[in-house]
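Excerpt of the complex: some chains, original placement.
Letters A and B mark the chains as written, and numbering starts fresh at 1 in each.
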Amino acid sequence: MNFRSDNEVGAHPAVLAAVTKAFTSGSAFSYGADDWTQRVERRLRDLFDKPDLVVQPVITGTAANSLALACCTPPWGAVFCHATSHIAAEETGAPEFYTGGARLFRIDGPAGKIDPVKFAEAAAQPVYGVPHFSQPTALSITQATECGTVYGPEEVAALSTIARRHDLAVHMDGARFANALAYVGCSPAELTWKAGVDVLSFGATKNGVLAAEAVVFFKPELAKDYPYRSKRGGHMLSKMRLISSQLEAYLDNGLWLDNARHANAMARRLVAGLSALPGTQLMYPVEANEIFVVMQAHRHDALQAAGAKYHPWPSDRPGERAFRLVTAFDTDPADVDNFLSIAKAA
Amino acid sequence: MNFRSDNEVGAHPAVLAAVTKAFTSGSAFSYGADDWTQRVERRLRDLFDKPDLVVQPVITGTAANSLALACCTPPWGAVFCHATSHIAAEETGAPEFYTGGARLFRIDGPAGKIDPVKFAEAAAQPVYGVPHFSQPTALSITQATECGTVYGPEEVAALSTIARRHDLAVHMDGARFANALAYVGCSPAELTWKAGVDVLSFGATKNGVLAAEAVVFFKPELAKDYPYRSKRGGHMLSKMRLISSQLEAYLDNGLWLDNARHANAMARRLVAGLSALPGTQLMYPVEANEIFVVMQAHRHDALQAAGAKYHPWPSDRPGERAFRLVTAFDTDPADVDNFLSIAKAA
């Protein structure tokens, strides 16, 4: 009953088999000139229906986000993002490091989503071309959000339209992109470039691989300096096939969406059970694989006693106890049911 | 007959098995709090006979070098290194990036080794405490060197002694540390901290794993800020066991030294054959697994025709053609012999 994080689980056997095969089938060109990396790019071009997109595999989500943003914003740039976004709330200044000191401007909005009105207002400040002010150059959208909610294509498009008005690049932190897409049910293109996204951090690590992400540039010109930035960040693996072979297996036979659908389904199963419990309340709509829930202390105590693992979470209301539960590609329905029985019995 | 690089080969089955096991044996704490990472640290403490050393697994050698140097030198610092060193000749400014703009001062010396006299002279410049000058703060030694030679413990100690005189930290870029140690035959401690090394980039990627390095801090106080630097560099893997499980298997049963001994032996086997060929000359003593050789054009042509793979290399003398051959943990002796027969027959 580990619902602590989709970071803590293992990897899908198909992904492990692909990695093993990649490293036992002879030599390969180094630094991303290998066949796996080439194939992953072709695969993502097909998947996103965008024949000129550029793919750069990378080992962590923080690196993906920071490198992607650095390709969009100069040191004197400013990036709009939600106050809860991973780049603003965590990552220890990684975007600042990779951009050479750009600023993050935090925009609020309910349930982890950027409020378009507040964003429009912030982006319309008369600072453009005035050297006293950091120059707005990018918008970063988290999909699924850090509150477990998902932007629909039209919501992404609404934000992108505002961004476009001010010539801002649009970045999507897709650490849980698969979970978001599985929820929305549209095509990958519709949720990204067709809705105005210029560059995507395409996450896989939290969804059944070992450690693999890709920066997907829908605007190829943004990718121009990526290799230099990646190299000096220490992110150009000599044996890049380590990442690419994972991504290939991840995309094969729709594994990535199957994994995400399972994780989402397990979250819904948890929600269904939790909603039936008196005194239990969801903090946000559960649309992907994260659940933020207010739960009575006696239920929590019983779950802890039974060895269930999940994180406490800050709650705004005094006296209330909140928690985060995360499901994953390999969450066992029996664990979910067991969890719910214990909570119910308490 | 691929002698192009030890970067292009695959991984040892034991390492692959370890990775697979690590990702199919349930959940693990994230961000390096997992058991594999803890065990690797203990293992390296034993191996280096230094119970307080600190180990930080990392995905590339460039990241290992840059993060290690950043822990030793402020933005206004200066790092002495050989002109051919990887940090100075390649890496695209990664050390500058991670240190916040420190300077590299290139010291010459034959066969890739820093000349102690030149280093002593450079380090003795009267710049200390004078704010007009970058402040010398570190020495970086490459082991094995980029010319395929190896520093003996007394050579390392000679450089460290000079460094110590000026309070410089001593870093060792050990991308091919195993090959160097296998050549020297002393203990890991003797080649590192007992010879004055403060921090080691302990390389494994080139010696039979997928992608794994470790920054080994012999002075624990240098490691204090590493986690912040690593995180903002995008190098704190959520599933750190990907690296640690490789390192554990690499250290198990002496696999690391066996692999290096094999690669070195294959290099010697090549050298034995090449030395017998008229018109063929080694550019440097071959002590690890890299061979830099001047070879007649007709031999090269014959080898190319037969599909042998290796890199041309710059030669200082006009008209001469030089090449680099690299052996690896899995180099087949039959390939070596085949290569030599073709070269001989030409």
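Convention: a residue touches a chain if its C-beta (ideal position, glycine included) is under 8 Å from a C-beta of that chain, and two chains touch if they have at least 3 such contacts.
These figures come from a predicted structure and were not determined experimentally.
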For this file the homomeric complex, of which 2 subunits appear, totals 4
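Quick note on the criterion: only the chains that are shown with their structure count from here on.
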The angle in degrees, nearest 5, through which chain A must rotate for its Cα atoms to match chain B is 180
Chain-centre distance (mean CA atoms) for chain A and chain B, in whole Å, is 34
Within their complex, chain A touches chain B through residues 2, 4-5, 7-11, 13, 16, 19-20, 22-31, 58-64, 66-67, 91-94, 96-98, 205-206, 210-211, 228, 231-239, 242
